[in-house]
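Reading through the structure tokens given below for one structure.
A protein chain is absent from this complex, but the other protein chains hold their places.
Labels run A, B and C following the written order; every chain starts at residue 1.
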Amino acid sequence: MAADLVNWIGWLLSAALGLWLLVRLVAYLRLQIPRQQALVIKIDRVLPQTQCGKCGYPGCRPYAEAIAAGAAINRCPPGGHRTIVALARLLNEQPRPLDPAHGDIEPSQVAFIREDECIGCMKCIRACPVDAILGSGKLMHTVIASECTGCDLCVEPCPVDCIDIIPDLEPAQVSLPHRRVDNPLDELEAQP
Amino acid sequence: MPFDDFARLILAQAFTNNIVLIQLLGVSAFFAFSRDLRQALEVAVFSALLLLVTTAIGMPLLRWGLHPLGLRSLDLVLLAGLGAGLTRFFVVWVESHLPLSRRRHGVGLYLAGSNGAIIGFALQSSRAESPYVLTLIAALGTSLGLALFLIAFTALRQRLDKIDAPTAFRGAPLLLISAGLVAMSLMALRLPA
Amino acid sequence: MIVNKRLLLRAKHGAFSRAGGMKLTSTKAAALRCGISSMPPPPRLFLEVADHRSRPAALLVKAGDKVRKFQQLSRTVDLSQAPVFSPLSATVAAISRDAHTRRTTIRLDILASDENAESETLPPLTDYGSLTAAQITERIAILGVSGLGGRGMPVAHKLAAAKKRRVQQLIINAVESDPDISADEAMIRERSKAVVEGARILQRASSAERCGIAISKEKKAAIAALRAALAGSDIELLILPTHYPLGEEHRLIYALFGTETAPSASILDAGFLCFNAATAHAVALAVNRGEPMISRIVSVDGPTPLRPQNCEVLFGTPIWHLLEVCGADPAQKDRTLINGSMRGQLLENTQAVVHSGVRGVRILDASELLQSDELERNCINCGHCVSACPVNLQPQALFRASRARDTFQLAALGLEDCIDCGLCDQVCPSHLPLRDYFGAGRSEMRLWQGSVDRADHFRNRFDAHQARAERKLRRPQSVALAARQSDSKTEFSRTSAKAEIAAAVARVKARRAERAEDQGSPRKDDD
Partner (left out) sequence: MPLVTPWSRFVQRQADSAAWQRWTCLGLLAPTALVAATTDAGFLANLLLIIVSALAADAIAAWLRGISPGAVLADYSALSFALMFALTLAAEAPWWLGMSGAVFGLFIAKQAFGGHGEYLFQPLAAAYVFTRLGFPEFSGPSLMDTATAALCADIPATALIALALLTGALPLLILKAVDWRIPGVVFLTLILSLALSRSIDPPLWAFNTIIFTAQPSLLLVILFVATDPVTSPVTARGRSLFALLIALPMAVGAWTVDLTTAMAIVLLANFLTPLIDLMCRPRIFGHQNRGSVFLD
């Protein structure tokens, strides 16, 4: 009698456990679908938004779409190692060093117009993807440094080559006080 | 069937007879392992489902279809085909619903990794003489063991990434040592007292 | 005056020990033995003015100028920065800017005679009740009163932020739970009237419904002084048990009202506003007497040659000058700790000066000096830090993630919610310098967050750029489309002809406008 009872309790408990697992799983999968739909947005958030096109795509969003479709994650020089590590983590891949075909990693930079040489042709203003250049026809232009992404898209159109790309701020460094274990960021930075 | 036998069967299949660690089927799942618990959970669930479905379909096909006809040599071919077909079906579903998995090229690869376990179990059960229902229960236990193993191992791997191990042992060596220690402990559970 | 006894009752039933944190051994008694000592003015003061958003601060003086006591030295752009005042009559000896720390330092050589001292103050008030909340805030802003609790946020800035939200409860925080800082306690003992006055002013300025002064129960003399000052007032006296880190505002609000607020978020969102007791005192001085903020009380503590005391110190006084005046041995310069043992930092720059964020300085005892390299062992996962953490973080996991520079895991584990109380560091049986690791992890996180914020900004600008380009493309088409639609609807008539002409003119105009825009003013109709 008691044995029967325990038997039944056991069955009931395992049935309940199974049911609970099933319900949790279905709920999880349903939650997963909208989560994952936002993949392009997630990738785009990690990219530096310089819109420089060095990756070979016309802007950061197109590159994010390409990554979602399978493009390599190591094509973004302005993002540097941190962007590669972030993308690798997001997509669960091994971080790879930056593809040298797309440029080298540089510290944060901004464009600078040598104002006495500027002829006021408006060409750089039209080229700037983030409207960081101020000026009007036949008048001198200048770069709003805080809005400049340093994408160097304005350099090429300038007919008199009066635009320089200069380093913005000295790169910030984080120094860990003590022992540090191996991590993808250090590995990437250690590579020649 | 008394619950006692049921519980024993499930526990034995999940732990002491663990398909990966003891029977060494689908060990390739180790190498395809991710650090991402979310992905591990997905793969674990799909592997478990695949194992159940493949066994449920493949075992009767083999036992009551091929074996009476004397076509035992075709066992593996049929099961591989069945497993591949079902995997494909799952992969298509996953990729259409979970785009992140598609980008990661993951699910297909990971499922292929555990395919050894899936086909292996179906093959074993078709050769054994246990009744159909018992086989299904054993399949349930096996798939639970597989899923638990996949998930726990991913969590373990996350921890392994953060430890201060000697350089020579980082990554795969420690992964294999850990798997070996777990396998040893499961084998120890099967020792005669 | 109402005394809230509920809290002590809760403490009796162990609510506070369950809520994390712990009781610490206090070393305040030595410094509290004497009253507030005032320090002779130092020969030189170094006033620091921080840059305002990557722009050097606007100074009102140049090198060589003579300045009077209370004279304003820097101008501010908005409320997020407080102006700087000269604490004494002096000569501006030099002005230098450090690009790395982004601070401008004004060196003042103090003049011996202190003539026409009070000439720069605002006229004193007899009754602040005649002022509106906005006027009080303005007066506080002009006089440059900053918070003295450690972060040094301008009071007017906080009040302005509070104005946008409904503040239900104002708390004057006199808890000071650090075991080795007693500046607030010493101040309240002597100046409780001004503190209560400041609390009233702040209540009026923030339009808070209720106001309370929170203090921990072991500060008996301070409580007595407050009781006397509060007689007949409707300001509540909230007496808390002695428990670290109850002085942290999020924990304080939880202890007082049971409202949990995430430490990464502002307590204003929950309707609370919190000021330090010393801040309230400074507010009272500024509003009533019209004096700008030029000094604060600093707790000084250390081994024997030094006399532990609470000193009223002018801003800009070099910390080591202060310590030497108090009797410290100059050979111990490399072991100066500011702001207490729990949350403090070792002073790396021996030239550092007292500013509004320096609550206490302490010279470490020889027995406290530990070379962490010798002592630091491996984390053994013992979980002592987990049970000590008052905000339920997992310091051991944060430590591993910091060590591996894993920004994402640090964020997921909630490093932003760490209140930096230092308890995990103290209880760690392996003597890991956890706070140092978290500091490194935090700067790692900020670095990444900064680039993400920048990227968001650029994305917005790029999206606006794209949207405008699209509008530009679409405009002529839509005009043409409208014309064609009106064409198909009606037959030829005078009115329809007129419409057609108007449409043509509009088309030309649009084209001309577009051309003009291409060459000339680009932002005419977009901004």
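Here, a residue touches a chain if its C-beta (ideal position, glycine included) is under 8 Å from a C-beta of that chain, and two chains touch if they have at least 3 such contacts.
All figures in this text were calculated on a predicted structure; none of them were measured in a lab.
S.K.: Per the definition of touch given earlier, which of C:355, C:384 or C:442 contacts the omitted chain?
M.R.: C:384
S.K.: Which of these, C:179, C:303 or C:327, touches the one chain of the complex that we don't see?
M.R.: That would be C:179, which touches the missing chain.
S.K.: Touching the hidden chain in the complete assembly: which of C:47, C:155, C:172 or C:413 does that?
M.R.: For the chain that is not drawn, the touching residue is C:413.
S.K.: So which bits of chain B touch the chain we can't see?
M.R.: Counting only chain B, the missing chain is touched by 2, 4, 7-8, 11-12, 15-16, 36-38, 151-152, 155-156, 158-160, 163-166, 169, 173-174, 177-178, 181-182, 184-189, 191, 193.
S.K.: Provide the residue numbers of chain C that touch the chain removed from this figure.
M.R.: 20, 22-27, 179-180, 244, 250, 254, 260-265, 334-335, 337, 341-342, 344, 346, 348, 364, 367-373, 375, 377-384, 386-387, 390-394, 396-397, 408-409, 412-414, 417, 423, 425-431, 433, 436
Just so we're on the same page, only the chains that are shown with their structure count from here on.
S.K.: As a quick test, compute the distance in whole Å between the mean CA positions of chain B and chain C.
M.R.: That pair's centroid distance is 56 Å.
S.K.: If you average the CA atoms of chain A and of chain B, how far apart do the two points sit, in angstrom?
M.R.: Computed from C-alpha means, the inter-chain centre distance equals 36 Å.
S.K.: Could you list which residues of chain C touch at least two other chains?
M.R.: 400, 403-404, 406 - these are the residues of chain C that touch more than one other chain.
S.K.: Identify all positions of chain B at which a residue touches two or more other chains, and write them in rising order.
M.R.: 162-164, in rising order.
S.K.: Write out the stretch or stretches of chain B touching chain C in their complex.
M.R.: Per the touch definition, chain B meets chain C at residues 161-164.
S.K.: Could you list, by residue number, the parts of chain A that touch chain C in their complex?
M.R.: Residues 44-51, 59-60, 82, 86, 89, 122, 125, 128-132, 136-137, 146-147, 149, 172, 174-183, 185-186 of chain A touch chain C in their complex.
S.K.: Across the complex, what residues on chain B touch chain A?
M.R.: Touching chain A from chain B are residues 2-4, 6-7, 34-36, 38-39, 41-42, 45, 97-101, 103-106, 162-164, 167, 170.
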